[in-house]
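Sharing a structure below in structure tokens format, with a few things to ask.
What follows is subunit A.
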Amino acid sequence: MKHGIPASYRIAVASRAVAAILGGYGVAALATGCLSLALVRWAGMARAEAVMTATLLSFAWFALAAIWVFAADSAWRAWSGLIVSGAVLALGWATLGGA
Partner candidate 1 sequence: MTMLRKGQGLRQSMAWLHTWSGLLVCWVLFLVFCSGTASYVKDEISLWMRPELHASLNEKTSPAQAASRAYAYLQREAPHAERWFLSLPDARNPAISLFWVRPATSEDAGKPALARLVSRTLDPASGAPIPGARETRGGEFLYRLHFDLHYMPAVWGRWIIGFCTMYMLVAIISGVITHRRIFADFFTFRTRRGQRSWLDAHNAVAVLALPFHLMITYTGLVTLLFLYMPWGIQAVYHGDEKAFNAELATRAPRVKPSKESAPLAPIEPMLTQAVTHWQGMPPQRITVDQPNRANAVVSITRDAGRNINTAAPTMVFAGATGALQASLGDAQGPANVTRGTMVGLHVAHFAPPLLRALFFASGLAGALMVATGALLWAVKTRQSHARIIAQTGRTPFGLRLVEALNLGAIAGLPIAFGAYFWANRLLPIDLAQRPDAEIQAFFGAWALAALLAQWRPTRAMWRVLLAAGAVLLVGVPVLNALTTSTHLGVTLVRGPVVLAGFDLTVLALGIALGAAAWMLGKHAAAPVRAGAPRAMRSAGEVSQ
Partner candidate 2 sequence: MSGAASLPVVPVWPACVAGAAFAVGGFIWLAHAIDRHHADLFGRGAQLSGARVARLRCQGALALALALAACVLAEGWAFGVIYWAGLLTVGALTVVGALTWTPHATPRLARASIAVGVVASIASPWLMQP
């Protein structure tokens, strides 16, 4: 439809789209798992209640991650934000879940 749009632009947009959809889901999933464990361990919530609370919030994280990806200055910054937060959450999950 549009001619004369550089390939680099298209790649940047596609990269952000993948980041928002897959990366955003990943961060939301990690946040949900990590938060569930944290609520059980640190807030002393009953297990079912903790899982329910954390899961109810999951879509908010997903939406925030998607907004972040497109508000970020560049595709690189978008990805790094997701990767860093994902790594922290994964570490939290492993620590809280393993112990």
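The rule we apply is simple: a residue touches a chain if its C-beta (ideal position, glycine included) is under 8 Å from a C-beta of that chain, and two chains touch if they have at least 3 such contacts; residues count from 1.
On how the list was made: all candidates are chains of the complex that A comes from, given by their letters.
Just so we're clear, the structure is a prediction, and the values are computed from it rather than from any experiment.
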item	value
Direct contact with subunit A in this complex, candidates 1 or 2	1
Subunit A residues within the candidate 1 interface of the complex	1-2, 5, 9, 12-13, 16, 20, 28-30, 32-37, 40, 46-56, 58-60, 62-63, 66-67, 70-71, 73-74, 93, 97
